[in-house]
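Of the protein chains in this complex, all but one are displayed in their positions.
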Amino acid sequence: MDLLRAIFIDPFAQMIGSPDLLAQTIWEGFVGGVLYALIALGFVLIFKASGVFNFAQGIMMVFAALTLVGLHEKGVPAWVALILTIAVMYALAVGIERLVLRPLVNQPDIILFMATFGITYFLIGLGELVFGGNPKSMITKELFLPGGSIDLHIPGGRVQLQKLDIAAAAVALIMVAGLALFFQKTRIGRALRAVADDHQAALSVGISLNQIWVIVWFTAGVVALATGIFWGARSDVSFALQVVALKALPVLILGGLTSVPGAIVGGLIIGIGEKLGEFYWGPLLGGGIESWLAYIIALAFLLFRPQGLFGEKIIERI
Amino acid sequence: MFYREAGQYKTTYAADMAIFPIRQDRYGLALILLIAFVAIPAFGNQFLINTMMIPFLILSLAAIGLNLLTGYTGLLSLGTGAFMGVGAYACYKLETFFPQVNILVWIVVSGFVSALVGVAFGLPSLRIKGFYLAVATLAAQFFLEWCFARVPWLVNYNDSGAIEVPSETLFGLSVTGPTATPVTRYLVVLTIVAAMAWIASNIVHGRIGRMWMAVRDMDIAAELIGIRLLRAKLLAFAVSSFYVGVAGAMMVFLWLGAAEAEAFNIDLSFQILFMIIIGGLGSIVGAFFGATIIHLLPIALRALPAMVGLSIDAARIDQLTFMITGILIIVFLIAEPHGLARLWQTAKQKLRVWPFPY
Partner (left out) sequence: MKTMTLFKSAVGGLALSLAAPVTAVAEDSIYVPLFTYRTGPFAGSGTPIADGMHDYLAMLNERDGGIGGVKLVVDECETGYDTKKGLECYDAVKPKNPVIVNPWSTGITLSLIPKASVDKIPILSMAYGLSASARGDVFPWVFNPPATYWDGLSEILKYVGGGSIDALKGKTVGYLYFDAGYGREPIPMFQTLAKEVGFTLKLYPVAPANMQNQSAQWLDIRRDNPDFLVMYGWGAMNPTAIKEAAKAEFPMDKLVSIWWPNDADAASAGDGAKGFKMLNWHGTGANYPALADIQKLVIDKGKSQTPRGEVGEVLYNRGVYNSVLIAEAIAQAQKITGKKVVTGEDVRRGLENLNLDAARFKELGLDGFAGSFKTTCADHNSHSATFVQQWDGAKWTKASDLIGPDTARVEPLLDEAAKAYAEKNAGWPARSEPCDNK
């Protein structure tokens, strides 16, 4: 009875008792969710266009942020470093397309998935070799990212909103809107959608798959850089961040592997869900349930919709 | 020239379906076993046995287990590390509850515990497929890892929060713990791995194996020809987890000697997955090839600079090893996407018809 009470009544009583904490929890979950969604977005872009489940998205995030900070440490001004990093991400996209995707075209999914592990290993080694394994502080001031916080006063207390987090949410919003526009309104965007629909049909009307892949991987690289900047500013740029990127997997699965809005909605559900779960129900289990709660939430959704919330319906034929 | 089956007539179906239908293969296998059982213990030094062979065999066994699930039944799993952990913790609990029973019994029995847990986490596989299922198995990975870290009962309330391996003997010879010689531990591991690999290759060549492969190739079609998907898939999870669990128990008791929950983290799962993809999905021998590339190759790479007399910082070597391993993974995939096992098949075929290829 006590247990039932602790599970079903106490947490809600707490929520009503201190609405400021509830609001703060939701806000933290929202910010975490936005960042998960950004990582998931990189996955989705690549999966849509090339059918590759890109495990390297996490390390691309670390690598991009590390390049930015590392270049700045070597005395390059911040904005030059930013441009150079974007150039590096472009070179990476071209390199991956030439050396990995092109020779592996038409291979089963799992082989391409495995190849992205190869990329992951390579980037871990390269990143540590060039910039060292030490965690580095993100150059927030130089990039004109805001610091400090805004206090919102609501009944029952205050909610503290970090300006940096607001900026992250804004940037995420702009990126998603920009990508949507890009997909809908431009020639390349249309080509991208055509490739996503059907590779062979797209090829037959004269769309260059290779070019599309470079563009998609480059876009994913830029998304990775943005994510890396904000995660890096929240904690530090280090190789441990790569583990955080694993959280994008349940987001992806929840939203559906091929859906951009799915990545966003999935990110928010996972982000807010895991924070609420950890904060209100975590203490019952001794805390730290955040590490698996996201996967359980995703699994629960999957049992009802095996293709994710926004994924294309899986039609099976013999 | 020597690899020719001319003159070897098969007079029964059983002989035709044998795992090694060609005499030379049987000799080859006998030679390998001879080297593994006699030559390596006799001439190998401690580094070879302790750091290379024991982990190689244990990881190969885990890879065989995962291959039964992913390679033969087509169910992608990223929870291997956690299932190895289940085997290890089960073995530790059983061993401390009943210390009078021999440790080897418990190593094998812990596989059954792991199989049970595997079946429980295999249930979603009936509805979920492909990468979606992979993420479902990640739920198992993280949840079990959390349990290992958070349930002190699992480690008998040790202050260190780790499994501590007591000394155990077999026929008066010390098998686990610090006094066990590497050669003893190696022979125990080798015996278990050889026996289980033999059983696995019999399973996959038989009715069950064909059933799994039918499910892998198209599960709806398999269902239509009368295969019960529920049973086939759960059986695959059970057998696979059994193998993986035994490998996990051996990893702690015969290799590491003590283990924290972190020993069974997601990296281990990925490592085993690499092995079966590089080695070849749906191939028992591929598991050994994969373990060679993923476990032995980095050790060799790390040792290389010292051998040729270059002095490079330890950290540099490690970073270069990462890069080279990454490049090699991609190169192997490009050279033969079906894994080294396929390369091996092709080589054998070439050898068979040499010098007159047709």
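A and B are the chain letters, set down in written order, and residue numbers restart from 1 in every chain.
As a convention for this text, contacts are C-beta pairs under 8 Å (C-beta built on N, C-alpha and C of every residue); 3 or more make two chains touch, one makes a residue touch a chain.
None of these values were measured; they are calculated from a predicted model.
**Q** Among B:Pro55, B:Gly79, B:Gly209 or B:Gly282, which residue is in contact with the omitted chain in the full complex?
**A** B:Pro55
**Q** Of the residues listed, B:Gln8, B:Gln46 or B:Gln349, which one is in contact with the missing chain?
**A** From the options B:Gln8, B:Gln46 or B:Gln349, the contact with the absent chain belongs to B:Gln46.
**Q** Can you name the residues of chain A that touch the chain not displayed here?
**A** Against the left-out chain, chain A lists 18, 21, 24-25, 28, 31-32, 128, 132-135, 137, 149, 160, 162, 231, 234-236, 238-244, 246-247, 274-275, 278-279, 282-283, 286-288, 290-291.
**Q** For chain B, enumerate the residues touching the unshown chain of the complex.
**A** Touching the missing chain: residues 25, 28-29, 31-32, 35, 40, 43-48, 50-52, 55, 96, 99, 142, 146, 149, 156, 158-162, 164-168, 177-179, 255-263, 265-266, 285, 288-289, 292, 296, 299-300, 303, 306-307, 313-315, 317-319, 322, 344, 347.
Just so we're on the same page, only the chains that are shown with their structure count from here on.
**Q** Could you state the distance in Å from the CA-based centre of chain A to that of chain B?
**A** Distance between chain centres: 33 Å.
**Q** Any idea which chain A residues touch chain B in the complex?
**A** Where chain A meets chain B, its residues are 53, 99-100, 103-104, 107-111, 113-115, 117-126, 128-129, 133, 246, 249-250, 252-253, 257, 285-286, 288-289, 291-292, 295-296, 298-299, 302-303, 306-308, 314, 316, 318.
**Q** Residues of chain B touching chain A in their complex?
**A** Touching chain A from chain B are residues 76, 124, 127-132, 135-136, 138-139, 142-143, 145-146, 149-150, 218, 220-221, 224, 266, 270, 273-274, 277-278, 281, 315-316, 319-330, 333-334, 337.
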